[in-house]
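Here the complex is missing a single protein chain, while all its other protein chains stay put.
Chain lettering (A, B and C) follows the sequence in which the chains are written, and residue indices restart at 1 in each chain.
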Amino acid sequence: MILVWLIVIPLAAGVLAWVVGRGDSVWPRWTALAAMVLEFVLAVWLWVDSASGALATTKLPWLLHARYEWIPELGIGFSLAMDGLSLVLVVLSAFLGIVSVVCSWSEIEEQVGFFHFNLLATVAGIIGVFLATDLILFYFFWEIMLVPMYLLIRIWGHENRAYAAIKFFLFTQAGALAMLVAILALYFLHGQQTGTYTFDYFQLIGTTLNPAASMLIMLGFFAAFAVKLPAVPFHTWLPDAHTEAPTAGSVILAGLLLKTGGYGLIRFILPLFPGSAAAFANAGMALGVVGIIYGAILAFAQTDLKRLVAYTSISHLGFVLLGVFSFNGMALQGAVIQMVCHGISTGALFVLVGLLQERIHTRDLDQMGGLWSTVPRMGGMALVFALASLGLPGFGNFIGEFLVLMGTFHTNHWMAAVAAGGLVLACVYALWMMLRGFFGAATQERNISDLSAREMLVMAVMAAAIFWLGVFPQPTIDVTVPALDGVRKVARLAGEESRTPDVAKFQQLKTGLGRTTKPMQGPGENR
Amino acid sequence: MIDLLWLIPALPFAGFLVLILAGSRLPRIVVAVLGAGSVGFSAVVACLIGIEFISSPLVKTSFTRTVWTWMSFEGFSPSTSFCLDSLSLLMVLVVTVVGFLIHLYSVEFMADDDAYHRYFAYMNLFVTAMLVLVLADNLMLLYLGWEGVGLCSYLLIGFWYKDPVNARAAMKAFVMTRIGDTGMIVGLFLLYNSLGTLEIHELMVRAVRDWPVGSVMATVAAALLLCGALGKSAQLPLQTWLPDAMAGPTPVSALIHAATMVTAGVYLIARTHELFALAPAVQAAVAVIGVATLLVAGFSALAQQDLKRVLAYSTISQIGYMFLALGVGAWSAAMFHFAIHAFFKSLLFLGAGAIIMSTHHEQNMFRLGGLRTQLPVTFWTFLAGAASLAALPLITSGFYSKDAILWYAWSSEKGSVWLWLGGVAGALLTSIYTFRMVFLIFFGEARTKVYKRPGTAMLVPLIVLAVLSMVAGFIELPHTLGDVRLFSGYLGAVLPPVPIPPGQASLEGILGIVAAAVSVVGICLAYLLFLKVPQIADRAASTLAGRALHRLWLEGCGFDWLYQRLLVFPFVTIARINRSDFIDFFYQLAAFLAEGLHQGLSATQTGRTRHYAVGIGVGALIIIGMAVWL
Amino acid sequence: MDVVFYLSGAVAIVSTLMVITRSNAVHALLYLIVSLFAVALIFFALGAPFAAALEVIIYAGAIMVLFIFVIMMLNLGIQTQTQEREWLNPKAWIGPAILSAALVCELIYALTLHKGAVFAAVEVTPKAVGIALFGPYLLGVELASLLLLAGLVGTYHLGRRDERSAAREGDAP
Partner (left out) sequence: MASVPMEHGLLLAGILFGLGFLGVLVRRNIVFMLMCVEIMLNAAALAFVAAGSRWAQPDGQVMFIFILTVAAAEVAVGLALVLQFYRGFRTVDMDAADRMRG
C-alpha cells in the first residue's frame, strides 16, 4: 500500500496545489514542498527499513510488492514492486523534487498553481515508472511523465520554448510507441506460448523467444530507453529541451527523466532479453563510448551555459549505457551510482545556471567572465559541481565512472580505454566552463547579489550529498546489490548461453530472477 | 602514537574545512594561525610518529591502519587505509616539514592579498591530498590523492583568477596532467583485472608471482602507470604545463611545483618499483625520458628571462635526474635527490619570492641586478640553494645526490655511458643557468629599487632550508668520501639497492671528480659569459643560429607550439565547426521534408470547390481505370 | 419504342449541353427541365412509368420551382450575365473538358467490354415498387424520411436571416 502512496502523494498534492493556486502563489509552493518532503521522508524511511532487514520478504530482492486488478480481461494489473534499485531512484526523485520546488520559488511567477501541478505530476509519473511491474502500467506512467513535462517546457520555458517542447515530445513519443509495439508483441508471443495473456513483468520474464523475435522486441524497448537516456544519435532533443526548460524542468529532466532510460535498460532489457542484449552488447557499448566522447566535445563547443551542461549529460549517461551493456556486475553497479550522482551533480549545475540567469539575464558565456569576484559563493559552488562532473575522486561521479570503466575493462579493454579518454574531455569542458564564466576579468560591472541563504542551503545539501556518495558509497551499493544480483546472474549466463545452449538451466534461473542473494565472484577470480 | 597516523592528513583537512567554510569571517591572524598551524601540528605529529616508527622494529616492514572501508563488493574493497613504511615516512616528513615552512613564509608573503583565507584553505587541502597520496595503501586511494593534488595545483595556479592568463595556465596544467592520469587509471583497471587487487603491497607480490620479467602485461601496466607519472612530474612529452604554472603565487610554486606534487611521479614509480623492474623496456624508457627531459629543460632554462621560469625549467630538469635514477634502478638515489631537491628548490623559489616581493613584482632577471648588498640574507640563502642546485662539490647536498645518480647511471646494470654522458651534460647546463641567474640578479649594477625587505616569517624558512640544502646531503656519502649509507640503509626495507656489476667500483672516484669538475666549469663559464664579458654571449646570441636557438630554447623547445597546432587547434576547430551538432541536421532534414510535404499538400487546399471536384474526378478516373485495366 | 429511347436520349444530351453553357440562369433552368422531361420519357420507355411520373412531378416540378424561386430572390442583374460570359471563355473549358471526356471514355470502354444482349423491357408497375419499398426497403424509407426532416430543419435554420447579416444587408447600398 505504501507504494501506492508514493505515487498518490505527489499527484494529489499537485491537484491540491492547482486548486489552491487560483489567484494565490504562496500556498502552491508550500503544498508542493510539504508533499515532496513527505515523499522524501517516506522513501528514506523505507531505505532505513530495508537496511535493517525489516522489509525482507520471501521474494527477495523485492522489498515491497502490491498488486491490484485493473483490467483482468486483458491481463493488465495495477502492479507495483520495489527493490533496491527502485528505492534508490525513488529517494533521488523525492530529493530532486524538493530541490526543484525550492529552486523555482522565486523564478516562477505565473500560473504558480498549475506549474506545481505539472511538476508534481511529472515526479509522480517518474516514481510510477520506477515502481511499475506491469508493462502496460509502465507504459502508462511513461506517458504520464511526458505530458506535464511538455507543458513545463512549453509554458514556462525560455525564448525558443515551443520548438524545444515539441521536439522533446516527438522524440520521446516516437521511442515510446516503438516500445508499445514491442510490449504488445511480447504479450502476444507469451500468450501464444503459455496460454495466459498477461502484461505482468514477473511472468513475462520466463518467455522464451526465438533470437530474431527477441532481438526485434528488444530493439523496440531499446528505442524508447535510448531516446530517453539519451544515447547518441538520438540525443538532439536534449540540448534544446534542457536549454529552454525552466530551472525546475531542467532539474527534473536531467536528474530524473533521463534516469528512466537507464532504469529501463536495467529493469527490462537485461532480464527480459538477456540473449539479445548480449548479442547487442558490443553495439550498445559502442553507442555508450561514442556518447561519452561526442557529448564531451560538443559540450566544450557551446557558448550557451545551459546547453553546455546539457551536453555533459549526454557524456555522463554514455557511461550508464556502457556500464549496462558491458555485462559485468561492477560496471552495472557503477552505472547505477553514475545515474544517482549525475542526477545530483547535473541537477545542481542546472540550478546554478538558473540562479545565474535570474540575476544576469543571460546564459551566454561570452557575456560572462570574472563572475567569481562578484558572486564568490556561487563561483565556489559552480566549481564544486564542475569538479564533480569531471569525475574528481571524492565525488560520487568518480565512483560511478571508475566502476563502469573498471567493469568494462574486464569485458572489453579497448572500449574502456577509449571511454577513459572521456575523462580528459570532461576535464576540458568543465574547466572551460569555469574559465569562461567565473575566472578572468569581469566583462562588465554587475550589481548582483550572491546566493541567498535559501539558495545556499539547497546547494550545500546537494554538495554534501554528492560528497557523501563519493566518500561513503557503501550504503547505496548495499541497497542495490541484491537487486542487481539477479540481473547479473541472468546477464552473465546469457553471455555463456551463446556458446553452450543450456536452455533449461537458463530458464530456471531467469524465472527465479532475484531469489539469489549470493554475492557474485569478482572479475579477478573469474579469469 | 603511531595509531594516530590518520591525524597527519586529518589536521590539514580540518584546517581546510574551517577556512573554506568560515574563513571569510575570521580575522587574518586567526586564518594564518589556522592555516600554518594545522600543517605545523601535522609536521610535529609526523616527526613524533617518525621517531617512534624508526626506533621500532616496524621500520623493516610497514604499518597499515584502516580508517574506513571506501566501498566493498564483489571482492573489490579499496579502503581508506594509510600505510606507513620508510618510503612514505620520508615523503610525509618532507611534505609536512617543507610544507610548514612554506606556509609560514606565506603568512607574510600573502599578507596583502584579499583572499587570504582562500589561499590557506587551498594550501591546506593540498597538503592533505599530498599526504593521502603518499600514505595510501591502495592505488585507488592514491589516485584520490593524485587527483586531489592536481586539483589544488589548478586552484592555486589560477589563484589570481582575474587575469585570464593565470586561469588558462591553471586549466592547461590540469588538463595535461589529466591526460597522464587517464593513462594511469587505465593502468589501474589493467592491474585489477589481471591481479584482482589494488592494494599496493599485495599487488606487487602478485605481479612478481604471476608475471615473468618482460611479459607483455607487466610492460603495458608499467607503461600506463608511467603515463600518470609523466604528466604529474612534467616529463617529456607532458612537461609544457609546468613553466606556465608559475602564474600562481610563488610559495605555491615552491610547495607544489617544486618540492612535492611534481615529484609524485617519482614516488609512484618508486612505490611500484617491482612492477617497473618486471618491465625492463619501460624502465629503460624511464631513463631515456629522464635524460631527454633534463637536457631539453636545461637548454630551455638557459634562455629564459623570467626568474621563475628558469626555476620551473630547472625543476623539470632535476626531476629528469630522478627519472634517470629510477630508470637505472637506483631507487633510493632517486628518492635522495627528491628530498634534497625539495629543500634547495623550495629554497630557491622562496628566495625568488622574496626578491619579487621586494622589487614590486619584477620577475625579469635582466631588470634586476646588484641585489647582493640590498638583500643580504636572501642573497646568501639563495646562493646556498643555487650552489646545491649546481652541485658545487663537497660542501653542498646537491652534489652528493646528483653524484650518486650519475654514478649509478654509468655503473648500474641498466645504466650506460650514454645515459651518464647525458647526465653530465645536464649537470654542466645546470650550473651554467643557475649561476647565470645568480649573477644576473645579485651582481652587476642595480637596475631596480628595493621597496621593502622580507620580514622574519619569510627569512626563517629561508635560513632553515638553506641549512638543510647544505648539510642534508651528508647522510649519504659515496665510498670514496666516507661511505655513509644512512639514507639508503633506511630505505633498504622498501627499495632494494642497485646491483652493480663487479669491477666498476674503482671508477666511482674518477666519475665523482668528473662530475665535480663539470659543475665548477659550469660556474666559471657562467661567470665569464654573464658577468665578466657578457659581449661573448650577446654576440653568440645575435648570430642567425644563435637567434634561432635562443628562440627555440625560450619557447621550451617548441613543444607548446607543436601541441597547439597538432592537438589543441584541430580539437577546437572541429568542436567549433560542429557546435550545432551535425547529427541534429538529419533530424532537421526530416523535419524539413515533413514541412515541405506539408507545404506541398496544403497548397492543393485552394479553398475552391471546383478544384476539389477536379480531385474527385481524377480520383474516380484512376480508380475506375484500375478496376478496368488491372 | 426504341426510337423514343434514342430520340429522347439525344434530346437529353443536347439540352444538358445547353444547361452547362448558358449564361442566363433562367434559360439554363428551362433547358434543365427539358432534359428532365427527356429522361422521364426514357424511364417510360424502359418500363418504369412510376419513376417517369415522379421525375416529372418532383424533379421537373418541385425541385425546379425551388431553383426558380432562388434565382428570383437573388435577382441577378445583367452584369452577372456578362460576367458569366467572361467566365465561360474557352480557356476555362479545356481542362475540365479533357477530364470529363477521359472519364466518359473510360466509362464507355468499361461498358463496351461485354457485348450486352438486347432485351425487351418489361414494365415494373408502381404496385411492385410500392411492395418493395414498404417490404425489404422499409428501413431505407424511414431513413429517407429522417433525411427529409433533417433537410427541412437545416433549410429553415440556414434560410433564417440573423440580425447580424440583416444589419449588414441594410448597410449595403
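Observations, loosely collected:
By our rule, contacts are C-beta pairs under 8 Å (C-beta built on N, C-alpha and C of every residue); 3 or more make two chains touch, one makes a residue touch a chain.
What you see is a predicted model, and the numbers here were worked out from it, not measured in a lab.
In the entire assembly, the chain absent from the figure touches the shown chains B, C. Residues 601-610, 613-614, 617 are the ones on chain B that touch the missing chain.
Across the interface with the omitted chain, chain C contributes residues 1-2, 4-6, 9, 12-13, 16-17, 19-20, 25, 28-29, 32, 35-36, 39, 42-43, 45-48, 50-51, 54-55, 58-59, 62-63, 66-67, 69-71, 73-74, 76, 80, 84, 87-88, 92-93, 95-97, 99-101, 103-104, 107-108, 111-112, 114, 116-124, 128-129, 131-133, 137, 140, 144, 147-148, 150-152, 154-155, 158-159, 161, 165, 168-169, 172.
Note that only the chains that are shown with their structure count from here on.
Taking the mean of all protein C-alpha atoms as the reference point, the chain centroid lying nearest to it belongs to A. Centroids of chain B and chain C (each the mean of its C-alpha atoms) stand 100 Å apart.
Taking each chain's centre as the average of its CA atoms, chain A and chain B sit 38 Å apart. Taking each chain's centre as the mean of its C-alpha atoms, chain A lies 69 Å from chain C. Residues of chain C in contact with at least two other chains: none.
In chain A, there is no position where the chain touches two or more neighbouring chains simultaneously. Listing the residues of chain A that touch chain B in their complex gives 232-233, 235-236, 239, 297-298, 300-303, 329-330, 333, 369-370, 372-373, 380, 387, 392-394, 399, 402, 405-406, 409-410, 413, 416-417, 420-421, 423-424, 427-428, 431-432, 434-435, 438-442, 471-474, 477, 481, 519-525, 527. Here chain B touches chain C in the complex through residues 614, 617-618, 620-621, 624-625, 627-628, going by the rule given at the top. The touching residues of chain C, counted against chain B in their complex, run 95-96, 99-100, 102-103, 106-107, 109-110, 113.
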